[in-house]
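Note sheet for the following structure.
A protein chain is absent from this complex, but the other protein chains hold their places.
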Amino acid sequence: MLTILFDGIAYGMLLFVLACGLSVTLGLMNFVNLAHGAFAMAGGYATALLMNRAGLPFLLTLPFAFGLPALAGLVLERILYRPLYGRPHLDQVLFSIGLVFMAVSGTDWALGSGQQFIRLPAWLQGRAEVLGVPVGLYRSFIIVVCGVLVVALQLVLSRTRFGSRLRASVDDPRVARGLGIDVGRIFALTFAVGSGLAGLGGALGAEILGLDPTFPLKIMIYVLIVVTVGGTSSIAGPFLAALLLGVADVAGKYYVPSLGAFVIYAVMIAILVLRPQGLFARAR
Amino acid sequence: MSAPPPGLAAVEAGFAARARLRLVEPALALVAVACFFAFPDRHLLMAEIAVLALFALSLDLILGYAGIVSLGHAAFLGLGAYAAGIVAVRVTPDPLLGLAAAGIVGGLAGLATSPLVLRGADLTRLMVTLGVALVMGEIANRESWLTGGADGLQGIAMGPVLGFEFDIVGRVANAYALAVLVVLALLARLVVLSPFRASLVAIRDNPLRARAVGIPVNRRLVAIYGLSAAYAGVAGGLLCQTTQFVSLDVFGFERSADVLLVLVIGGTGWLYGGLVGAVLFKLLVDALSSLTPQYWHFWIGLILVVLVLVGRDRMRDGARRLVGRLGPPRTAP
Partner (left out) sequence: MDRRLVLAAALGLAAAAALPARAQEVAKIGLILPMTGPFASTGKQIEAAVKLFQARNGDTAGGRKVQVILKDDGGTADVTKRLAQELIVNDKVVAIAGFGLTPLALAAAPLATQAKVPAIVMAAATSTVTEASPFVVRTSFTLAQVTVPMAEWAARDGIRKVVTLVSDYGPGIDAEKAFTEVFTKAGGTVENLRVPLRNPDFSPFLQRAADAKPDAVFVFTPSGVGAQFMKQFVERGLDKGGIRLISTGDVVDDDILNDMGDAALGVVSTHHYSAAHDSAENKAFVEAFRKAAGFRPNFMAVGGWDGMQALYAGLDATKGQGGQALVDAIKGTTWTSPRGLLTIDGATRDVVQSVYVRKVERKDGELWNVEFGSSPAVKDPVKAAKAP
């Protein structure tokens, strides 16, 4: 069933965009940021509000969905996150869960606890036949956007000076610092971009996953699954993991709906038992 | 082994010294008893705190003493709760038997799933334990003939505990929960002040070196994980018996996350962290959620953030200095 494969890939791509920022911050700064989903929610709300209240078209809101969370990430990294690098993971968990609580409650207070809806433009609604396979237009759009993002990220990482510095800092921040790389600035930039990507993921995913104040909690588990299964040392790892999980989830629910809820967890446990460092991590 | 190595006597004396009761421990028990009589209209909250404290204690056994992080400890809490509930509905209304069943089921499940958590780094463990809890929750949802499914387990009616009927004010429930907590805390104290603990701490701090000095790392970890799961099972059983109700949320992610918060607030690795954390957390939640039923999460979040930023070590050290040197022995986290 190609349609199932297609749906799975679209779902996986979405998971990847939501998760890749976390994967990088975790790998780079060794920071367990459970508040990642809050940035995704910020992106989703930016799009929803700009569309519904300011009347902007969907596409034009996407830069905001990226930019606003990125800006928020930049500021928060400066004043809140930075003092906590190098602190025990438990401190970071405590701190970021606190942030999630505040984000959830604050959003509830400011914008209400109901669902926010995004009205897609007409050209993204419905479906089309491609090579005899009916595909949803919006899901195709997600695949295209995310595909472009993956390629761009990979190029930035492997071809640019910033990328090589980033990789060096991930591999060994001490040596990187010794070589004169401003690791702090790289941290800040990466954190901002990661938050922005999460925001973009939130905006793109709002239509499929639903958007309400509990969004950060709802997606936290899925995002963490992708990151752990994919490992944190590259872009390719989480990407392939997200695709795998997306396809497995959708296919599992289609073919054995009675066991649908188990599939994604079972796959994750199996993979982690066999490869505790993640599916695609380099041995350390 | 041939002749005992020279320093052994000193080491044994060290263990014996640790095992002596510190001043603070009977003091804690006294405070608990005093609260029991001082706040007759908050028995239920106190029972809830006792259950949460026991649950946090069970997590402390693996987190504080063996360095195993878990985001799915509710798996064992839930199993224990359902075990106690099902025993009460189908076998006997006797609470103590139900509690024993809860502990055994929890412990066995812990032993059975321990191979999954032996490998991997923190993050892997977090996710595997979380996955186990979520799968258990799904199973409980599916097997509704046994568990009552999403409606919760119906018809739990507890018999009297040692001749005392559970009353609506919750006095017996509270006394029962406190008693179980005290007994199990004392038991845990025996365990964590034994050489067994020393080997665990060695494993936590450096598994490779521990293996090199001849500690059977895996067996020790399996043992403590099983014990911790059994404790969590008992906590679940207690939860079920004091509220006489079980529903699927006992497996929920929120439970696992809450208990982790509680433990981190109270401090890991000194056995009473769970208790302190549970008291602080519950009182805070109770007060805030009465003040603003809608937005109390915000204030909890703010407090957590400030707690971390100010540094919980600093705050606790301050508190310690106040208490003086009464505190029980503690290992650095």
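Which chain is which? They are A and B, in the order written, and residues in each are numbered from 1.
Note that contacts are C-beta pairs under 8 Å (C-beta built on N, C-alpha and C of every residue); 3 or more make two chains touch, one makes a residue touch a chain.
If you're wondering where the values come from, they're calculated on a predicted model, not measured in any experiment.
Asks: Using the whole complex, pick out the displayed chains that touch the missing one.
Replies: Displayed chains contacted by the hidden chain, ordered by label: A, B.
Asks: From the list B:109, B:239, B:259 or B:303, pick the residue that touches the absent chain.
Replies: B:239
Asks: For the chain not shown, which residue from B:91, B:112, B:150 or B:310 touches it across the whole complex?
Replies: Within the whole complex, the residue contacting the unshown chain is B:150.
Asks: Using the touch definition up top, pick the residue from A:36, A:165 or A:253 that touches the left-out chain.
Replies: Final answer for the missing-chain contact: A:253.
Asks: Contact with the hidden chain only, please: which chain A residues?
Replies: 1, 3-4, 7, 11, 52, 105, 108, 112-117, 119, 125-127, 134, 136-139, 207-210, 212-214, 218-219, 222, 249-254, 257-258, 260-261
Asks: Could you list which residues of chain B touch the chain missing from the display?
Replies: Given the touch definition above, chain B has residues 41-42, 44-45, 48, 138, 141, 149-152, 154, 168-170, 239, 243-245, 247-249, 252, 254, 289-290, 293-297 touching the missing chain.
Methods note: only the chains that are shown with their structure count from here on.
Asks: Round to the nearest whole Å and give the separation of the Cα centres of chain A and chain B.
Replies: Computed from C-alpha means, the inter-chain centre distance equals 33 Å.
Asks: Please name which positions on chain B make contact with chain A in the complex.
Replies: Chain B residues touching chain A: 69, 115-116, 119-124, 126-128, 130-132, 134-135, 138, 253, 257, 260-261, 264-265, 268, 294-298, 300-305, 307-309, 312, 333.
Asks: Mind pulling up the chain A residues that touch chain B in the complex?
Replies: These residues of chain A touch chain B: 26, 32, 80, 83-84, 87-95, 97-106, 108-109, 221, 224-225, 227-228, 232, 261-262, 265-266, 268-269, 272-273, 276-278.
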